[in-house]
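Here you go, one structure.
Complex shown without one protein chain; remaining protein chains in place.
So that you can tell them apart, the chains are marked A and B in the order they are listed, and the count of residues begins at 1 in each.
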Amino acid sequence: MSAFKVNIVIILIGSLILWFTTDGLQALTSEGARRIEITKLKPVMPNITLETMSGAYTKLKSENGYVTVVDFIYTTCPFICQVGGDNFARLQAEINESNLDNKVRIFSISFDPLKDNIEELSYYGKRHNADGKVWAIVRPKIEDLPRLLKAFGVVVIPDEEGGYVHNSAIHIIDQQGRLSSILDSNDVQGAVKTIKRTLQLRRVRQ
Amino acid sequence: MIKPSHEPHSNLIKFTMLLAGAVLLLMMIIGLLMRAAQGDLIEIDAAIFYQLMTAHGAGMVGAASLTGAAIMWYFVSRYVHLVQEVFVVFLTLFLFGVLFILGSISLGQFGAGWTFLFPLPAISGGAWETGAAAAFIIGLILIGVGFLLMNLEIGRKLISTFDGIGGALAWPVISGKVAPDDAPPPAIVASMATIIFNTIGIVVGAAVLVSSLINLYVPSFEVDALLAKNMIYFFGHVFINATIYMAVVAVYEIIPEYTGKPWKTSRIFAIAWSAILLFVMAVYPHHLLQDTVMPAWALIMGQIVSYLSGIPLLTVTAFSLCVYLRGSNIKWDLASALLVLGVAGWSVGVVPAIIDGMISVNKIMHNTQWVPGHFHIYLLLGEVAMSFGFMAYLIKEAKSSEFQMIDKTAFGVYLAGGIGFTLMFLVSGAMSVPRRWAVHAEEWMLQDRIATAFALLVIVGALIFVARYIIGIATYRRT
Partner (left out) sequence: MIDGKMKLLISSLIFTFCVLSKGALEKLPLTHILVQLPLLICVGYLLVEDKSQKIGEWYIGGEWNKGGYASLLIAIFTIAFWMLPRSIDAAISSGTMELLKFLTVPLLIGVPLKLGWHRTHPILKGFLKAQAISMLGVAAFIYIHAPIRICNSYLENAQQDLGYGFLYTSIALAVIWSAPLFLSQSAKSFHLQILRG
């Protein structure tokens, strides 16, 4: 085989491998891959019980056919969760403005339910103006935590200062309790659009 | 004495200069349109104006770099054997790059200026799509790759022939080990220095270009805006300066043919070029004097090096040219006149640059037309004059070496047009007329209109230069 042909074959095989390992140049990181897989598969999330910042109990899946928006936090987090809190405050405002407040719920779920007691949860909620109606700060039972994180594909690693490092994103769960899309945590506009589209889909199907 | 020992790649370089001449003319016409639009003589939509400005900037930087590269290649290839195919690859990559850039502007409506300053290419407010910005960046990358290959070919030949980088920069002359008679000629010293800083500039430029490209498609991979600006201006400053440092090789090589007196690499000449090598890279922060978040030392360094970098240029090229011409009996024709004009324009153009390089002045002047005033003197009356001079030199054999009437007229028209045109920028700048504005206030329009008239003169002169060149090539082929 001539050098030219060999080179062409190598380029073809190499490009194909790179194409497939990046989902068609879509995802360079594991986080990107997770998002693409989820939009394809739409896995059903475990319908666990959550304790809200007012001490009430609720379920992850809405019984009234609401769309549920979720992010993962720990309230003592100094960085990313506080920014995420501000983003969710904007999202809450957008939802109220678009009169979607009776179709959408927002949960900030703590993955540190041992430290994050009701007091801590409501303090975080107050700081970011969570109204408790559209947006609630919640915590799962400790025994539900592993399967919850696994289902959402969230990786939490303890850091050196006694906190955690975790992937932060906006997760959107549709009316059937399926995880339907994941967006960058600052992409509030994108989240609003996706919520509207998800509500639309439902209506068309009905 | 080291003398030229090889035949230069004449036909390839003649073709390149023909392309460059055509681009120069086209870009001059775009410049004319912009000035006319600012003077309200014609109407151009603001979005189109910024596309024209982007095209004019990228096109002129491209044309200047292409002519500079052609001049350097031509004269270096008289001393060492260069592989001609490398220049062909360079030219091909360059033209593909131009295609991408033109496509991004004309089809994609890209208008973020040739400096692609983050975040403008990424956040266009709907004026252009991501693809257009990407095409522009890819075009610049292709041109950069072409330049890198060309620099590598010249660099490795100079390094192996002239005993390392130090040898080619004539360091043995500085240390007194080698007499100026045995030193590498000025063309070699200048080329070696230019190749070093231009290669470093391209490597930095490639890094910021690829980062910007990744950011366009993966916005969560954010670019640090201040670092990006530093890298862009390092690359941009080095790249545009390299054009004139390459073009001046034509002065070193051609003027001695007119005087019959060799131009030797003296000790001070060698020191000056090694100093230029450092100054060109250290001076770029003078583009960022208004960025208050920059560390103070960088800005002060920018101001000081701004002063310093005038010295090697003015003393070594301008002053030594004067001394050199005084004792000699130079024959004047279009080529020698334009080359001497080039050095004069370059030296004069440095003055407004040094003024703008002062932090206190810069705060007021940098976003006025003072700055285009500076770099238009530097380029129009400097680099471009040298390039037209080189073109006249290339066709010299074909015609009598007299300074003909038509050449004298063209030279006069070009010079008058160039002085008037650049002066209007400086006047407007002194009056605080902002630069990069598509629409001008009524009271700024007088200078815009006068500048438009002078721009027409420049174009008439340039048109005659290019026409003479084309005729020259045609007759040369036949004989």
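Keep in mind that, in the parts below, a contact is a pair of C-beta atoms (placed from the backbone, for glycine too) under 8 Å apart; a residue touches a chain by one contact, two chains touch by 3 or more.
Small disclaimer: the values here were computed from a predicted structure and weren't measured.
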(Q) Given that one chain is not shown, what are the shown chains it touches? (A) A, B
(Q) Considering the complete complex, identify which of B:L12, B:A127 or B:I159 is in touch with the unshown chain. (A) B:I159
(Q) Can you tell me which of B:A22, B:A47, B:I123 or B:V203 touches the chain that was removed from the display? (A) B:V203
**Q.** Candidates B:V88, B:L227 or B:I406 - the one touching the absent chain
**A.** B:L227
Q) Residues of chain B in contact with the chain that isn't shown? A) 1-3, 5, 79, 86, 145, 148-149, 152-153, 155-156, 159-167, 182, 199, 202-204, 206-208, 210-211, 214, 220-224, 227
Q) In the full complex, which residues of chain A touch the absent chain? A) 1-3, 6-7, 10-11, 13-15, 17-18, 21-22, 27-33, 155, 157, 159-160, 165, 167, 184
